[in-house]
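All protein chains but one are shown in place.
Take a look at chain A:
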Amino acid sequence: MRDMIDLSSDADQIPDSALLVAYANGDPAAARDLSARLLPRVMGQAVRMLQDRAEAEDVAQEAMMRLWKIAPDWRQGEAQVSTWLYRVVANLCTDRLRRRKRGGVGLDQIAEPADTAPGAAAVIQDETRLRALSDALAQLPDRQAQAVALRHLEGLSNPEIAAIMDISPRAVESLTARGKRALSAALADQREALGYDDD
C-alpha cells in the first residue's frame, strides 16, 4: 500500500484504514503513524471514563493491541477505525468499571494526597468528584454507562454513538436519558461527601 501512496508528503491525509492495511502489509512506519494519531484519542477516552491513569493506560494498550491483531482481516470501507476503537475502549472500560464495582472501592477508601499547598484542596476536591463520577458510572448497566460516556464525556452525536454501539439513534437517546438520571441519583447520595453542600 505504501509503495502506492507517498505517505511521507502528507501523512495526515491518509485514512486510518489505509494506514492499518499498510501496517498489515508489513510497513514499519505505519504503526508509528497510526499510534501517534490514535493513541492520544484512545487514552483520553479511557481516562475520562475511568479517572485512573494506570487503568486507562492498560486499557489503551489493550485496545491498540486488538487493533494490531485485527489489522490483517480489516476490510476497508466496512467500518471506520475510529468507530471500531471507540467501541473497543468503551467495552474495555465498562469491564474495568464492573470489576471496580465488585471490588467495592469507595470514596473513603481512596488515599488522601499529602499535598497541603494553597489551592491543593480544590484540586483534590475536583479529582474526588471526577472519581465519584466514574464510580457512579460503574453502578449503571454497561450499555447505559457506555452511551452516557460517549455522549457526555466524548461529546459525540446520537448518530455517531448509534454507529459505535450498533443500535438506533432513538435507542441511544433512551439509554443516555435513563443513564443520566441514574447517574444523578447515584451522585445525589454523596452530595455531602463530595462537598457540594459547601458550595
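Just a few scattered comments:
By definition in this document, a contact is a pair of C-beta atoms (placed from the backbone, for glycine too) under 8 Å apart; a residue touches a chain by one contact, two chains touch by 3 or more; residues count from 1.
Operating definition for what follows: contacts and distances are computed from a predicted model.
From the set "Cytochrome d ubiquinol oxidase subunit II", "ABC transporter substrate-binding protein", "Dihydroorotate dehydrogenase" or "AzlD domain-containing protein", the protein name that UniProt assigns to the chain left out of the figure is "Dihydroorotate dehydrogenase". Interface with the hidden chain, as seen from chain A, comprises residues 23-28, 31-32, 35, 39-40, 42-44, 47-48, 51, 53, 56-57, 60-61, 64-65, 68-69, 71-73, 75, 126, 129-130, 133, 152-155, 180-181, 183-185, 187-189, 191, 196.
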